[in-house]
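Attaching a single structure in structure tokens format; questions to follow.
What follows is an incomplete set of chains from the complex, kept in their original frame.
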Amino acid sequence: MNSFGRIFRVSIFGESHGPSVGIVIDGCPPGIPINTEDFEDEINRRRSGAKGTTPRTEPDIPEFLSGVFNDKTTGAPVTILFRNTNTRSRDYSLFTKIPRPGHADFVAYKKYKGFTDYRGGGHFSGRLTLGLVAAGVVASKVVNDMDINAKLIEAGGMKDIEKAIDLAVEKKDSIGGVVECVVSNVPAGLGEPFFDSVEAVLSHLLFSIPAIKGVEFGAGFAASKMHGSEHNDSFIDQSGKTETNYAGGINGGITNSNDIVFRVAVKPTSSTSIKQRTINIESGKMTDLEVEGRHDLCIALRVPVVVEAVTAIAMADFSLLIRAFEQNQK
Amino acid sequence: MNSFGRIFRVSIFGESHGPSVGIVIDGCPPGIPINTEDFEDEINRRRSGAKGTTPRTEPDIPEFLSGVFNDKTTGAPVTILFRNTNTRSRDYSLFTKIPRPGHADFVAYKKYKGFTDYRGGGHFSGRLTLGLVAAGVVASKVVNDMDINAKLIEAGGMKDIEKAIDLAVEKKDSIGGVVECVVSNVPAGLGEPFFDSVEAVLSHLLFSIPAIKGVEFGAGFAASKMHGSEHNDSFIDQSGKTETNYAGGINGGITNSNDIVFRVAVKPTSSTSIKQRTINIESGKMTDLEVEGRHDLCIALRVPVVVEAVTAIAMADFSLLIRAFEQNQK
């Protein structure tokens, strides 16, 4: 399903080389100020341009199709559209027969019986994350008391990220990375058992971002090597603050008032200039493939802003949901 | 929300020391044979008893409250109940004031304003996974063409798991572990963009299992250190089989006919015999806490069967969903 969320609910649509990409936000509270400028910074962070990212540059100006009146949300669904303007006419149809390794070419063609829009990845394209970023801007206004910060902490296995990019450029081969996100000023009590724990909902959204192959909270995989006495975070005050934060701010799936901390693993961009072996699906013959065109050498550079966006979306949904129950208990 | 799934949909309920735990399965196809014996093996695998697991032993015999007639599912909701019989009377109320580090005591009390059933973890207890295991048995009959196998591949940071348990017993301190799951015989095309990729849905369910703090697919976090030319899996036949499987059987969120492979990080059991520092929430005084009672020294030992169960649930849901579209395309 191309929708997610219980109260603050987003529905994504669009294709890389179709007319547009966009998002509908249902359940957005009324009265939230919305201006085109509010989106600029995040859209710029997401856009290509840095060393290691693709030169495709589109203005990416959000168009508000619904739900905004007098520069404020109305309570009705907010629809935000981005026109695709810079779609080059190269022929992608080749890849329906000779699927690019690592890409969705094969599965898309198979799943949609040849009707898929294969151009530039179609609906599977990373360009779809533009809608997420836009929804994230709105969501972060709903939870503007929280601070959500994601950054690339490792690329190609190296902490020195600039150096890693230089090496990738030199080798003309793409690299991956690790993005860490910290959410501060989180109230205790967010998250819902059994299936909507903070980890469950966040990971659902995070794994929806193309190229993410791992998610871990707090100590994460390292926790599996620790002793309980070491991993358990000791409470140090009545608000729930703990001495350490190996749990990543989450106990039993519910926020405990400490920072939410998690990391995501970003695989190397599937597009690479290196020659690869693949198969012609029709003839069954093995063949060499060199993929030209605009590639991100390190897509991980563009992931932090998207991670922040989906985190804001999850936080907005959780926050609205607990409000439903808070009044009742008075 | 305590429900999950679009077509094959499970709703979980119960508390560790309340009358029962159980699950309702909605959208279960009719005609699936169901017998008490079908559940025995998986329930036994989940049950304590091995070295490193708690001595709490209950018969755990599934009671079919609805949806089964003449030993077959009817198409109506299947409700499976497990009575709690072995609930010792120790006083857990202490932990609402002096929350155990690593446990859900603090967040549960906070979130539910003191009305939570705090006994034995209540609704947050690992005992709830019994319902998941039961649903998994039914789900695996829906997708009985697939093979789903999970096993503990590391405990306490060691590959020799028996030795790791011995060390934990010696130190009287709990340990975590890593569980790997492989799904074979998977058709291409399972998974739904944008938000219901196989990774997204599986991780949602996996992070709903208590104690899971990380999930990675295929190469996972190691992918972040690889080059694209190395990570991309080359297709070697027309069915989509690849030479390597760094993608874990999933491209663009959709299965590509190779084995689905993923790993989950299990934190060390929060309960440990080691003395810990914590705080009295009411008085604000720091205090020492020694938690006695039945503990799993290595809860990870009991996780594989639950991982298999939620994987079967996800596969059943995905499989029923693609059938909805397959006829249409003829």
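Per-chain numbering from 1; labels A and B assigned in written order.
One rule holds in what follows: a contact is a pair of C-beta atoms (placed from the backbone, for glycine too) under 8 Å apart; a residue touches a chain by one contact, two chains touch by 3 or more.
These figures come from a predicted structure and were not determined experimentally.
Here 2 identical chains are displayed in place, and the whole complex they belong to in this file is assembled from 4 copies in total.
The rule is short, and it goes like this: only the chains that are shown with their structure count from here on.
Centroid to centroid, with C-alpha atoms defining each point, subunit A and subunit B lie 25 Å apart.
Contact residues on subunit A toward subunit B in their complex (touch as defined above): 1-4, 6, 12, 99-104, 106-108, 110-111, 113, 121, 123-124, 128, 154, 156-157, 168, 171, 173-178, 188-189, 192-197, 199-201, 203-208, 210, 212-238, 240, 242-243, 247-248, 251-256, 265-272, 274, 276-279, 281, 284, 286, 300, 322, 329.
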